[in-house]
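Of the protein chains in this complex, all but one are displayed in their positions.
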Amino acid sequence: MSSIITIRNLKKHYPIFGGVFKRRVASVKAVDGVSLNIFKGETFGLVGESGCGKTTLGKTILRLLKPDAGNIFFDVPESIINEVIELERTNPKSKRLKLLRSQYDIATFSGERLLRLRRRMQIVYQDPTTSLDPRMLVKDIVAEPLVAQGIAKGEEARKLVVDILKKVGLGEQHLYRFPHEFSGGQRQRIAIARALVCRPEFVVLDEPTSSVDVSVRAQLLNLFKDLQKELNLTYMFISHDLSIVECISDRVAIMYLGKINELSPTYKIFKNPMHPYSQALIASVPIPDPKKRKERAPLTGEVPSPVNPPAGCRFHPRCPLVMDVCRKEEPQLFEVEKDHYVACFAVAKR
Amino acid sequence: MTEDSLVAVKNLVVKFYTYAGVVEALDGVNLKIRPGEILGLVGETGCGKSVTSFSILQLVPPPGRIEEGEIYLNVGGKTLDIRSLPKDAIRQIRGKDIAMIFQEPRAYLNPVYTVETQIGEALLTHRKNEFLQKAIEALEKAGKKSSFEKRVYERMLKKPKSLVTKIMAKFCRKKTLMKEVHKEVVELLRSVEIADPERVAKMYPFELSGGMAQRAVIAMALSCQPLMLIADEPTTNLDVTVQAQILNLVRELRKTFKSSILYITHDLGVIAELCDRVAVMYAGNVVESADVYELFEAPLHPYTKALLESIPKPGEEFKSIPGTVPSLINPPKGCRFHDRCQYEMDVCRKIKPEFIEVKKDHFVACHLYGGSK
Partner (left out) sequence: MDLSAKWKELKVSWQPRIKEWKFMLKRIRESPLALIGIAIIIGFVIIACLAPVLAPPQAGWDPFMLRPDKDLAILTPDPTPPTTRHIFGTTAEKFDIYYGCIWGTINAFRVGLIVVAIALVIGVVLGTVAAYYGGLIDEILMRFTDIIIALPGLVLAMALVIAFPTAIPLNITLIILVVSAVLSIYFAAFKPQRKYLLPNQIILLISLFLYLTNPIVIGLNMSKLDKVLISLAIVGWPGYARLIRGEVLRVKNEDYVEAAKASGCSDLRIIIKHILPNTVYPLLIVVTLDIGSIVLTAAALSFLGIGADPNFADWGNIISMSRTWISSPELLVRHYYTFLIPGIFISLFVLGWNLLGDALRDILDPMIRRR
């Protein structure tokens, strides 16, 4: 399968200013060296707890944030990506590398070219109450991407808006209403309509079902599946809810403190998680069956602050399999079985 | 019905008089919590779980009003009718007999006081005499038999309400009393599995992480050894690993403190992990209440069945409940679930089903099981 998104060694740090002259004293290392690819047409699940950097990663891929290091390739042929990797390894200062990067690597884009990119990748936010402008009518909210990018306006835009509203389960009668007149689930549908109105290829779904009721969640998830088939979309589904990710994703990556710990097809990772953090995470999820109760908490302690992540493997202070090498070096993702990548020295040893 | 229960709620009706209309938040809620058991109250947003818990403590905010119903609390062999108690008596119950913890702990802790000050406030409100006694004993042991402080404490024990006592107390620095309280606070923080409780006691709420803040709030709630703890979605905002730790903590504390717990949540997994009995709420009514194993194995009410089916299972289609939760301003007549129910009958549209015992300790409000008596 061809990759629609390839990111390599992506880093995004938020600076913390302090002191009298507001100098950069420290930084929150939200995303600290993430490499992965997302195949065309798949649903890629990104899981992690709060503060692990998954939302930051999603927004950085969309260039809503400017990355501090790394490459992002959107729909670029594999040969060029390989050439860039080769050049970065052998001759990082070559002019050819610079040329290639400025042409294909969207981490370097800005201005007009970034604007044209927006048409092809979009985002659906977590909370539909705050992601829709409370003072705009639904018609204007959904038409905004069309108008802002100059794709359509007036009558033509209205037709496209009605078309996409019907696809998400709303109708023409909802055009002239304000967002606060709708329920949470309907508002999320409006947000989805806005994201899809310009027919993007790649959509980042940032915890889209966390703020809605349980009974509405299933409706939205079915909607995502149907829309994916109908409009040929590729999803990046960010969530902290493992049970939903298990049901909707094709592949899953588990993040911890800015790095990916494990990456594999869904059924493999949930049947046989290999990284100790993944194991603890999956074991912590409460199962809705009282006969399967657990008696102890699988993981102790709290997530350390991303300002000062632990040296070496970030998980080592809480890891039951910690070894000496874990405290000094950072493990890299390597292939344990087919398509199943883990970043752990203990697992590598086996 | 009230004899074997710690708290019993019967036919509670609560209405909110808002600009948009009258919101019939609770429409005859029946609940029973037995001593020492964990009752899970599950339902979607807006079904009235929080309002029920607030009503038990008479904390329903205006424009809400409790219109009908009875709330009984069995404490010390007596049965108290909470609705008829005067304000002072209710304040005695709050925090001491029934304590409450909330969803966002840092929002419910005062940001300008340290953890120690706030837990200390809770302790001093309800267990003041105990600490005064301890302070007096500590002073006696230290040899200061006739110090000003000791006399103030003794006077506070004997004549707490006299003006002279109050003036003397204002001038006294009460160091020993505060030391005793501090010792107890550290012990409490240790019992909720906070590492380094001495340091955490002196922290401010914004310095605590979500899990630690929730533990501190639990410590505060349990400080006065309440008979019942109401937990309103305490782990919803926490990470799943921290949630597992807190659930474990609650289980352990139940063994030590022997309080009953009313655990409110919308997560069926947490219910299955933690609770002994479950009550399912929908649109202001308790529709089913049963033992947890029985509820998951053989649910009776159509809504409970639909809820259990909507839990996502890998490889299967997502099943949702058609329709949406009705607005409570003009709720549907009869059974409030009828327009989304696949077993809808004629009578469901007209008459509200009664909450009756269909099997042993298994209550349902549905016409399928003869709720129209």
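So that you can tell them apart, the chains are marked A and B in the order they are listed, and the count of residues begins at 1 in each.
Operating definition for what follows: contacts are C-beta pairs under 8 Å (C-beta built on N, C-alpha and C of every residue); 3 or more make two chains touch, one makes a residue touch a chain.
Predicted model only: the values in this text are computed from it and were never measured.
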Given A:Asn9, A:Ser102 or A:Gln149, the one touching the chain that is not displayed: A:Gln149
From A:Lys54, A:Arg194 or A:Lys259, residue that would touch the chain that is not displayed: A:Arg194
Touch with the omitted chain, as defined above, among A:Leu132, A:Leu221, A:Met236 or A:Leu333: A:Leu132
Subunit A residues touching the omitted chain (full complex): 62, 64, 115, 118-119, 122-123, 125, 127, 130-137, 139, 144-145, 148-149, 155, 176-178, 180-181, 191, 194, 198
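Please note the rule applied: only the chains that are shown with their structure count from here on.
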Subunit A-subunit B separation of Cα centroids, rounded to whole Å: 37
Subunit A residues within the subunit B interface of the complex: 49-50, 183-185, 213-219, 221-222, 225, 240, 242-244, 246-248, 266-267, 270, 280-281, 284-294, 296-300, 302-303
Subunit B residues within the subunit A interface of the complex: 44-45, 209-212, 239-245, 247-248, 266-273, 292-293, 296, 306-308, 310-321, 324-325
